[in-house]
Each structure stands twice: as structure tokens, then as C-alpha cells.
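One structure follows; several queries about it will come next.
A single protein chain has been omitted; all remaining protein chains appear in their positions.
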Amino acid sequence: MAHHHESIIREPLMTGKDMTYARITDEILLPVENKPNKAWWIGFIVSALGAMLWVVSISLTFWYGLGEWGLNKTVGWAWDITGFVWWVGIGHAGTLISAVLLVFSQNWRNSINRSAEAMTIFAVICAATYIVAHMGRPWLAYFTLPLPNQYGSLWVNWNSALMMDVFAISTYFSVSLLFWYTGLLPDIASIRDRAKGLRRRIYSILSFGWTGSLKTWQRFETVSLILAGISTPLVLSVHTIVSFDFATSLEPGWHTTIFPPYFVAGAIFSGFAMVQTLLLVTRKVLGLENYITMFHIESMNKIILLTGSIVGVAYITEFFIAWYSGVEYEQYAFINRATGPYWWAYWSMMSCNVISPQLFWSSKLRRNIPFSWALSIVVNIGMWFERFVIIVTSLHRDYIPSSWAMFYPTWVDVGVFIGSIGVFFTLFLLFIRVLPSVAIAEVKLLLKTASEQAKMKQIKEGHLEPAEVQYYKESLTKYDSVDMADYENV
Amino acid sequence: MPDPVSKVTWDNFVAMAPSDAKKLGLDEFGVVKVTANGYTVELPVLEQPGQAPDTISIAVGYGRTAAGKVGDNVGKNAFPFYSFLNGTFQTTAQATIEATGDTFPLSQTQTHHSYEGRNVIRETTFAEYKKNPEAGKGEEEGEHKKYDLWENTNEDRIHARPVYDWVMAIDLNACTGCGACVIACSAENNVPVVGKEEVGRRREMHWIRIDRYYSFAENGTAKADERTGMVTKEKEIAKLEDFSNVTVVHQPMLCQHCDHAPCETVCPVLATVHSSEGLNQMAYNRCVGTRYCANNCPYKVRRFNWFNYWNDSRFDNYLNNEHTQLVLNPDVTTRFRGVMEKCSMCVQRIQAGKLKAKMEKRPLQDGEIKMACQQTCSANAIIFGNRNDKNSEVYKALQSERTYYVLEELNVQPGIGYQVKVRNTGTESLA
Partner (left out) sequence: MSKTKIILGCFDDPDDMMQGITNLQKNSVPIYDIYTPMPIHGIEAKMGVKDSRLGYAAFCFGCLGLTVITSIVYYTLVGDWPQNIGGKPSFAMPDFIPFMFEWTILFTAFGMTLTFFAATHLFPGRAPRVMDLRATDDRFIIAVDAKGNIPHDDITNLLKEAGAVEVKHNERKYVSYE
């Protein structure tokens, strides 16, 4: 639209003086087109060591058997499914940012959706490794697929929540990959057109021959919108299905209908925290402060606050319903969580998930980058404990007291988990070297309407209410990428 | 096999009254030096409710040196504590005990010893029983309505059990907790012996287990349960001063072969389904080892093969050795690692019995097929048979007014009926 003017009181989504389309392309493609710096190498070596730890731990598990983990006949799932749900939950924020915010026309998603969606894909990869690793006979994992076979064609159990998981996670992974890659095509074409030699050939193949013509863009936007529209219920359904692993069981503490919304809220909570963990560092190291601005950081913190509060309300509801139901097993399960042998896990969960995000009511803390980063780590630790508490405390003391047993992790359990974090970061660091971590085409859309430069031009044209301009200038003070000196005389 | 009362495997120990252990300042499994008749051993202490204060007991038969891997270096020899007096062995002696400050972990198959007032155990006294034969069964709590979310599924082709409906009746009154059924089942079904370390990690493979619960008479500040009049909750037991007035109940727990089995619904690959004869089947070849079924079983009777117990050099059991392998029952397959197993209601015996009757061209008689556990039980506490046959022993046993089902309020419709334990006391209180 030629004369689309955004209201001046809206904060800019892109900062920086003398921004041009060329400059956007150059800055975002800097890590892709140049050799990596020391920071990247340090990160990569540490992550690669973690990934190697993962390889070693998984190999031990596959070779000797699941006995290498700390599980027993009472506690059949512990770090494995905790890790699985943790990773899937983290993945959901990416789809939320890409899909849900697109459906709601939230333009601030434009600069963060590429990295967030990449994070989703890598997180789902880590989750999928857990699914295969936790099986007793993983080489037979294809038994979960309804393929015709020689056993009289023995099919699969469509009643089982784990089967639902298989379909949900595979659909989620493939649709996310499709959505992410389709969005990447214009950006890969940008790289292709600036590259030479072998790089050009590789990116040419990857770009599918993208040309940026009119009809292509029109179809692209339609496809994006529809994919976003179906990804929204997809993300809700996937974590609902993951919650069904517990909700469709009989165990006290698992058998509760609050799990679907509770898990989805928790997933978004931990996912946004992981996005913060990644992007707050990435923007500094890659020099993307103009694109991932304080507005983005603060908005994500607000979502963390909202979903953290929902999770807190869910905890209280669970507790209330256990008491109100009068079911002695359910009541015992909750009292045991708070006062039994795993009380320390429960209280870590409570303080990390319920108490700490409430600190974001303070706008000063919400806009403080080091604090946001630290809190994002705390939230993810808390969410890990939440899944651990749900899984282990419900299993270790259930209906028949003679089976009550403790669970202790082994080094292999810990190695698989820390290793999966290493795998995740390795993939992410490779991603930022090979592909643009910000959606170039989408950010270019913002230059004329929602950028600091465009708004400055608007102010200089002089047709605006002074009160609104003042409000706008005040909102700019929190940005770390804006030089307030420019606004002295405007 | 776990010791019937202490549930300790692979070792002997010093059984000491909890008050004595507190006096000596001993931690759980703290090692003490016991000296009597000029002989000394160092053994860990186990707090044993019911052990008379100022006495300790040590099981004999351990600490062997020429018994092979089952007995060598397992526990300590207590026979030298015997003395010979007037032509008989004196099995008691004056002993001195000295704490050493070390600990030696014991592997128990059960570490929680009270049933928390839950109605998995139902018991009453003879006096109550005389007044009301249904005493203790919990009917006063209200009849649990049998209902189904699904309609009419018990009668259609897939779900009906037209010919046989194999069930069991277990009489808690008769069961002495001896554990012979555990051994019989393990022998019949090639159940792996996992060793002390694995038992310590709570991975023993017994398909049937005997749960032993202590219930205490009220004393100190501890409060009794409303339903039983005994102290059975962990929090209250911690407040007890005197552990001597204790009663014990043994409950054999095995796969209940539930008609609405929670394990069947959650297996992703259909490795466990229900047969048309009422058995919950386990297809080892199909199992991929997700362990969801074990997590969902409220009775926790499913066992997972954490390692290749028969093929891993770290496990030196009867499955590994080429000679002792001959002990294996050829009718039952051994299981690979990563596969779930559980009581199969000796399906190999059921099939053999049915086949024999078929070859002899006659119907199957009640009592012809015996379960391994049933056959070995010296108290005849386990009765097995066909519920569809109204003249069978099991049908008649299940008609008893003392019959109840464990966790029946979950509506899993288990196939094992237990019978209320009636204690022979003239008083009306169990305590």
C-alpha cells in the first residue's frame, strides 16, 4: 500500500538510521556470507562436545539396554519422557510465533519467526530422539506404523496415546519443516543471487528456482496464511496429545482433565523462554539489535508472564480438585509431591514457574536484557522440574504401597539429557551460519511503515499530534538500539 | 526369593527392634559387630517391627563357601553362634553388639511396609465375621456401581468369553506368605534371576509377589485408621513409640487379567490384548518396550527386561550357564531385553490341558489345569478355574461373601478375587 501510515504511538519494530533494503540484506546475511567469529567457534565447540556426550550415552543405552538408565519396575519413565515433553514444549513457541502471530497480523513476529521456527525444528528433532531412545527395542520402532505385514497384518492400537504421539509429532515436524522452508525460499534466493561458484550452485538448488515474481508472491502469501491457519490448531493439538500420554492413564496425579490446557500453556511458556535464551545472545553476537528490538524482547516477556500465570493457576486448580474430589489416592499424590521424598523438585518447580515470572510485572525488569536472559534459563529449569514432578512423583507412589520405590538417575540418564542440549545448540549454531536467522523478505516489509526511520520521517513531516509524538519519544527510551540524542530537537 | 517377612534378598542381617536401633543410634542398614560364644560377625541391621526389644535374630544358612554362585559369599555364616548343651543345639545365646559406623545396603523387594489405610487389604476379626459374614469387605462404603462408558461390549463377538473365562480366587486367610508360589512361577516361566544389585534398583522379575504389610496397634500419639482401627499410615507410624504390637497380612499380587485392562489400551503396538478366554495376553515378539503398560497398571505387576539377563556377561544366573540352562521350561519362551513380561496365567498349561481334553475327545474337567502357583501352594490359598462353569471350585469360592476385588473402584474389572482375611480374635477390634 502506498500510503499506509502506522499510528505514531506504535513502537518501531525496526530501528536504525539510514536503513535501506540493501542494508537489511547485508546485515542479516553477514554471518552467512562471512567466516565465523571467535564467539561462534567457542559456542560450537562446547555444543559439539555436548553432542558427542549424547552419542556416547545413547550408544551405551542401545548396546547394553535400558538398564543403563535409573528406571525400575515402578518408575518406568523418568528423565526420558521428561526430556521428551520438555523438548516438544520448547518447540511450540516457534510455531506460535510463526503461525499464531501471523494469523493475528502481529508484525513483530517478522524478525523473530525464522529463528524461532528453526528452534522448533531442532527441538522436535531432540524430542524424536528421545522417543526412539526410550524404547526397549528401538530397532523395531516401525512396529508403530500401520504397515501391512506378515503377522496376519497386525495393525496398531489406535486407542493408545503413544500412537497419537507418533502421528502428532511426525505431522508437527513435517508441517513445521514445510512452513519454515517455504518461508526460507525467498531468502535463499537472496543468498543465491549474491553468491559465487559452488555456494551459488548449492543455494540455487536449495532455492527451488525462486524468482520473486508477482504470481509467486501472491501464492506464497496465500500458502503462508493457510499454513499458519492450520498450524495454529496443530500446535494446540500436538501438546494436547502429549498431555494425553498422562491424562489417559489411571495413575493418580496423571489422570486429570486439566492437562491439555495446562500442558499447552506450559509449552508456550517454556518455548518463549528458550526463544529468549537464544535470541538475546544471538542478537548481540550477530549484530541484529536493529531487527530484534526491545519491543520484541518485552512482548515475549509479557507472553512469558501470561503463560506463567496460567500455569500457576493450573497448579492451584489441580491441587484444589485433588482435595475436592475426595479421592484418597489423588490427595495423597499431591501431598506427597509437596512433602514427600521429592519435595525439593516440587518446590523448585513452584518457585521457578510460578514465582519468578511474576517479576515481569515490573517494567524495569521486563526491559532488562541480562535479567530477561537469566529468567529465561530459570523458567526452563522450572519447566523441566514440572515434567519430572508429574512423571516421577506420580509413578513412584501410586495405588499399591508395596510397589513404592525411589528413582535415582544414572550418569547415562544425565548424559543423554545434557547431550541433547548439546545437539540442539550444535544444530542452531550451524543454522545461523548457513541460513539467515532473520526473515529478510518479511523484515523488508516493515521498513516503510513500522521502522524507526519511517516514523522519524513522519514526525518531521509535521502532521502529527504533539502529545502522541511525545508519547512515542518516551517509549523509545527503553530501546538499546536507539540513540536518544537524535530526538532532542524533533 | 525375598524373605517372607523382611523382604530382603541375597543377604542375611541382624533383625533388631526399632527402639533398640534408635538407642544404638543406628542408621538404616548400619553395620554392627555381633559377638556371642566367642564368634563375631559384622552384619547390617534391619529394623524389624515385632522383634522383642533387647533381642536380635540372625538367619542361619548364609555365608556358604561351597554352594556355587547362589550361596557363596552371600551373607555371613551364623551357625557358629550355636552351642551344644545337654545333647541339643542351643539356638540362642547372649550377645554383645557394637556399632561399627559403616553401612551395608540390603536389597529389599519392598521398602514401604504399610498399606496406608487403603482398601487394597481388607481384614476383619472372627467376632465381627460371626456377626456379619460380609464384615471387612467395605460394603458399608457403598456398592460400586458397575457401569461402562461403552454399551454392550461384553457380549459382542470380540469381547465375549463364551467357553472359558479363566479367573482365580485367592484366600488371604489361607496365605501364609511363604513365597513358594513365587519360586514355582519363576521356575515354570523361566523368569530371570537378576542379582542383588538389580534388586536393589527395584528391578526384580518375579511375576507374582507377596506383599507383606504391617499394621500396628495404636500407641503414643499415633492415630489409627477409621476403617480398620489399626495404625497403617506412614505419617502416623512415625509417631509410634512401641512397634511390638504388630500384625502382618500377606497378599499375593499378580496380573489381575482385568477385563477393562488399562495396560491394553495404551500399548501402541498391540503387544497386549485380551483373549476370548479372559486372559490378558502378552506378545513378547511385538513389544517394543515403551513401558506405558507398566506405568498404567495400577497393581504394578508388569516386569520389564532391562538387560539381556540371559546373554549379558554381567549377570551370572541360571540362564547364562550352559548346564543350568537345562533347567529352563521348554514350553515357555525366554524374553529378549526391552520386552515386557508378566503373569500369563500359565497359558502354556491352559493350552496343554485343553489339548489333552481335545485329544481324548472329552470336555475339560474342573481342576484338571493347575497353575504353577496354585499347585505349589501348601495352604491351597490359590484356586484357579473357569468362571463360566457354575460347578467349578473357583466359581463357588468367588460366590463367598468374603470375596472382594483389589481397586475395584477403578472399574478395571480384575479377574482375581481376593477373600477378606478374618483374624481369629474374640474381640471386635483388630488392634
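Odds and ends about this structure:
We call the chains A and B, going by the order they appear; numbering starts again at 1 in every chain.
The criterion applied here is as follows: contacts are C-beta pairs under 8 Å (C-beta built on N, C-alpha and C of every residue); 3 or more make two chains touch, one makes a residue touch a chain.
A quick note: this is a predicted structure, and the numbers were derived from the prediction, not measured.
For the options A:Pro146, A:Pro261 or A:Pro341, the residue in contact with the chain missing from this view is A:Pro146. For the chain left out of this panel, the touching residue among A:Ile45, A:Val132 or A:Ile226 is A:Ile226. Residue in contact with the omitted chain (choice from A:Gln106, A:Gln218, A:Ser325 or A:Gln470): A:Gln218. The hidden chain makes contact, of the residues A:Lys73, A:Arg192, A:His255 or A:Lys478, with A:Arg192. One of B:Leu240, B:Leu270, B:Met340 or B:Cys373 touches the chain omitted from the figure, and that residue is B:Leu270.
Mapped onto chain B, the interface with the missing chain covers residues 148, 150-151, 153-154, 156, 158-159, 258-265, 270, 273-276, 413.
If you put the missing chain back, the residues of chain A touching it would be 1-4, 20-22, 24-25, 146, 152-159, 163-164, 167-168, 171, 174-175, 178-179, 182, 185-186, 189-190, 192-194, 200, 204-223, 226-227, 230-231, 233-234, 237, 240-241, 244, 440-442, 444-445, 448.
Basically, only the chains that are shown with their structure count from here on.
Distance from the chain A centre to the chain B centre is 46 Å, each centre being the mean of its Cα atoms.
Contacts from chain A toward chain B in the complex involve residues 64-67, 70-74, 76-77, 134-138, 140-141, 143-144, 151, 154-157, 159-163, 166, 245, 248-251, 328-329, 332, 395, 397-406.
By the touch criterion stated above, chain B contacts chain A in their complex at residues 110-112, 114-118, 120, 198, 201-204, 209, 211-213, 251, 253, 262, 265-270, 286-292, 294-296, 298-300, 302-308, 312, 336-340, 406-407, 410, 412.
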